[in-house]
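Read the structure below first, then the notes.
Yeah, one chain of the complex is gone here, protein chain that is, but the others are all in their spots.
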Amino acid sequence: MHFAFSSEQLMAAEVTTQLLQAHCTPALLRQLLARDAAREDSRWQALSEMGLMGVLIPTDAGGLGLNETDFVLLAEAGGYAALPEPLVEHAGVAAPLLAQVQPGHPLLTAMASGTSTLAIGHPINPFVADADTATALLLVHGDTLHLVRRDQTHITRQPSIDPFRRLYQVDWRASDCTRLDGAGPSDALLDQALNRGALFAAAQCLGLAQRSVHLAVAYARERQQFGKPIGSYQAIKHLLATAQVKIEFARPVVYAAAAELATHAPHAAMRVSHAKLAACEAAELATRTAIQVHGAMGYSWEADVHFFLKRSLALHAAWGSPAFHRGRIAHHIDGQPLGPDHTFYNGTGHV
Amino acid sequence: MHFAFSSEQLMAAEVTTQLLQAHCTPALLRQLLARDAAREDSRWQALSEMGLMGVLIPTDAGGLGLNETDFVLLAEAGGYAALPEPLVEHAGVAAPLLAQVQPGHPLLTAMASGTSTLAIGHPINPFVADADTATALLLVHGDTLHLVRRDQTHITRQPSIDPFRRLYQVDWRASDCTRLDGAGPSDALLDQALNRGALFAAAQCLGLAQRSVHLAVAYARERQQFGKPIGSYQAIKHLLATAQVKIEFARPVVYAAAAELATHAPHAAMRVSHAKLAACEAAELATRTAIQVHGAMGYSWEADVHFFLKRSLALHAAWGSPAFHRGRIAHHIDGQPLGPDHTFYNGTGHV
Amino acid sequence: MNLTYTPAQQAFRAEVRDWLACHVPAKRLASFDDSRDGFEAHRTWERTLHAGQWGMVTWPVQYGGRNVDLISWLIFEEEYYRANAPARVNQNGIFLLGPTLMEFGTAEQKARFLPAMAAGDEIWSQAWSEPQAGSDLAAVRSSAMREGDHYVLNGHKIWSTRAVYADWAFGLFRTELGSERHRGLSLILFPLTAPGVRISPIARLDGKPVFAEIFLNDVRVPVDQRLGAEGQGWAVCMATAGFERGLMLRSPARYQVAAERLVDLYRRHGDPNDDVTRIAVHRSWMDAQAYALSIYATASRLSAGGTIGAESSTNKIFWSELDIALHQTALAILGPRAELLPSAPTAHRDGDWLEDFIFALAGPIYAGANEIQRNIIAERMLGLPR
Partner (left out) sequence: MNLTYTPAQQAFRAEVRDWLACHVPAKRLASFDDSRDGFEAHRTWERTLHAGQWGMVTWPVQYGGRNVDLISWLIFEEEYYRANAPARVNQNGIFLLGPTLMEFGTAEQKARFLPAMAAGDEIWSQAWSEPQAGSDLAAVRSSAMREGDHYVLNGHKIWSTRAVYADWAFGLFRTELGSERHRGLSLILFPLTAPGVRISPIARLDGKPVFAEIFLNDVRVPVDQRLGAEGQGWAVCMATAGFERGLMLRSPARYQVAAERLVDLYRRHGDPNDDVTRIAVHRSWMDAQAYALSIYATASRLSAGGTIGAESSTNKIFWSELDIALHQTALAILGPRAELLPSAPTAHRDGDWLEDFIFALAGPIYAGANEIQRNIIAERMLGLPR
């Protein structure tokens, strides 16, 4: 029992955070919007060169062959930066799904290097994110999985309040040529993909929440009213402290979910749902608190905090609505032993 | 349309409040406990002499022949003082029920003068409050109402966390002699009694809530920490302001419920349920906030605030649990027109 | 206490309803914040209202009103929101400055400004905040120095709603050189077209330019455009703010109609297994009712000669929190489609829930941040030490 990341994992997260601190500033986000560009290629390349695209791709296919525990902090860093590019959907969800179905699929190598992007159309989500910049799309038809080239689809943009969300309705035709035959029933594979999607959405929400608190703290230290920084008022302090408490008790749930998903613990799905709920709540509270602390400025386009609010809003019902995830929790509570010896998988039941 | 009390109603409430301020102080409550007495007879007499016992009893029977709007502020004043005597159950619920069934019943005159007390065993409550000091009890058997002398029952005390709640399990035998025959089906009468019970419980909760805030304000003005009164800290201010907001938006609901019950508005039951929910929430928040503001002192027997906490706790599920009242609200929302022209009974639908 | 409408009030409601049924534009007007066209379309609507004598029903007839009581105003608002009539582009005028003029204005000022306000001929913007004076409104630095029978305005106002297209603005200025905090301030009305006024739009967090900065550079206005006594601006402004928060800023009908639509949205699109959302729908409806009842009580008290005190601060907290909770619940019902902009081809067509949610987020901030309101409640209503 050791509930902590390895120094390698922490180092990778730190390097990613630093890279994004330099290459994914709010000023750069605004430039991207001004250019109306789908993504910042240099940033994508920098992330790819770090190996991030291949974390969950087997080493045989040019990836790092690691697991969800290795990816979760990277997704969190992406949230902290409000990263526009589809790091999470491509490398965190689409890649491991394709690798599970066809571990030797030739696309995986190009995916690991970041030269090809794979989008995923999971039945839980009505739209496909970043379909426009994808080389190919993983799509579902009935109970079969399909790999479809971008030019085999017709896509329609569905603009979101989050200007960096690139959602598309995808029209396409399933055929024997597009069908992916591989190991296991698609139901189980899609459940696992859903869990990864929800887990990494939760991780992003943690990052969004923490960044929002940090932005608000920075503002509250500077902004003066009634002759002192607003951050010296107890009302502001307590708002931010309350948001931080929410974050602190969402974080271990997200990390445990990553570890349990990686080890196929039987209750991993329950934990993922708990993580998604807790992290979404933390992001909701923290982003709203940050806007409140910024006052009128927080309600303006000028302050950066709205980028985080909008992403939080978008992720709220992505990869399963709160009602869906609450349903999975209720199912666990109704059917599983609950005592303190059952917090982890090999609790007393397995002594 | 005039949503305000008459000057007579306000005057009666003011006089009652002043009487209780003198005759129902926390110090007197503590003396009552020390004596282990059921009630303070002199206080009961003083309230009776003001005519409070007969507010809802017809003038023919020696009462004032008034209605729920006239009684609601008196119930609130009782909550503000944490009054131990059964003013509300006797004069607010039992009396008008008996008067509805048998307007000429001889007991009514003695009830109006306060020389006899009537307790009520309503099916929604598992116990009968103040059965020990009652001359008689109004009880239900099947679909019949019964008036039973105290000595025809066997009662068992059920101690409550609120030391002034005198709850009893009542064992008795229904007979033709005890049966009260009168106008209307007992279902409708019992519904009305339930509504009065819930309404006046709500009114008491308003009083409990406001008193709790006042006690906390008084303490916070005196108690010094870090060199200034704790009431000058924003954290304390905002806790109490938040409780006060809850009170302010429960109060008009309680008052509207009283007026609508008095005029038999078709949605009166819904409003009573709303009032009960809102006032219980306000009392819960205000009593808890008051304890927190008092710090360790608030957690002690020394400070008076616990009397109000315990009464609030006791009234929470009395006269219908929150789930019961939420169910009535849901029923209304599902079946009735809801727009702003339907706030009151003769809204646009009746233009 | 009487919670039924009089026959006259019922007749009034019927008249409002009939008139609105005939006059409310079938097609929704373009936003008055996005374009001059949208703004002018709303001005035209104000003129239509005025032609029907509905501009501000509580005002005396001579100023364009109907001299009815506040209960009738609430009935008007109920019907107005029921009819989904256009938003009031002149709300800063009719709901905020208007009542202040009525209380503090001279006869000449009332005659000069109120009819034009009711007619939509002069659309008003507010100019309260300055870059360093947000929650700390008394930190105002803009000045109005007396030169003969004029004031010369200089300074920088910010977060002025409507100012991009409006005709006039009112704001606090220092009329006493070197005065500090609440002293030496005066409330001054000035045309946004005056020489020396420069308007610079500010975008809301969704990019829409709903605010503006107002830069004032030697703007000359006659002394009779000061409202209230010189140096008494703070008191006038507090009365305005109190009235705003206490009654007129947000009609309860607004939330009741929204709650009714929310119930309907849940019926049609809600997940029957989603307990949390169903509970939130019911709570929003109850809170909207509670708010309406509270406002009816306030209106009854005012009609009987009462005044609005610090409890107006409780209103502002309540409706702003209700507004957010209500719209957040709507987004929860819409699920993964909640994030879609109206321009999305597959966006739901069930009302502007996302836009209204964004709008609601401003509620706890403007008209005095809720933190300031809680201070006011604690200090003035409860008597806690400053």
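A, B and C label the chains in the order they appear, each numbered from 1.
Following the convention adopted for this analysis, a contact is a pair of C-beta atoms (placed from the backbone, for glycine too) under 8 Å apart; a residue touches a chain by one contact, two chains touch by 3 or more.
Only a predicted model underlies this, so the values are computations on that prediction, with no experimental measurement involved.
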Among shown chains, those touching the left-out chain: A, B, C
Touch criterion as defined above, residue of A:12, A:119 or A:213 at the omitted chain: A:213
Residue among A:6, A:21, A:115 or A:175 touching the omitted chain: A:6
Among B:142, B:159, B:185 or B:335, the residue in touch with the chain that has been omitted: B:159
Missing-partner contacts on subunit B, residue numbers: 125-127, 156-162, 165, 167, 169, 224-226, 230, 233, 235-236, 288, 291-292, 295-296, 298-303, 306, 309-310, 313-314, 316-318, 321-323, 326-327
For subunit C, the residues touching the chain missing from this view: 275-276, 278-279
Touch list for subunit A against the chain that is not drawn: 1-6, 9, 69, 213, 217, 220-221, 228-229, 231-232, 234, 236-238, 240-242, 244-245, 248-253, 255-256, 259-260, 263, 265, 274, 277-278, 326, 329-330, 333, 338-341, 343-348, 350-351
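In the analysis below, only the chains that are shown with their structure count from here on.
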Geometric centre: closest chain by C-alpha means: C
Chain whose Cα centroid lies at the greatest distance from that of subunit A: B
Cα-centroid distance, subunit A relative to subunit C, in whole angstrom: 40
Contacts with 2+ other chains: residues of subunit A: 233, 235
Set of subunit C residues in contact with two or more other chains: 371, 374
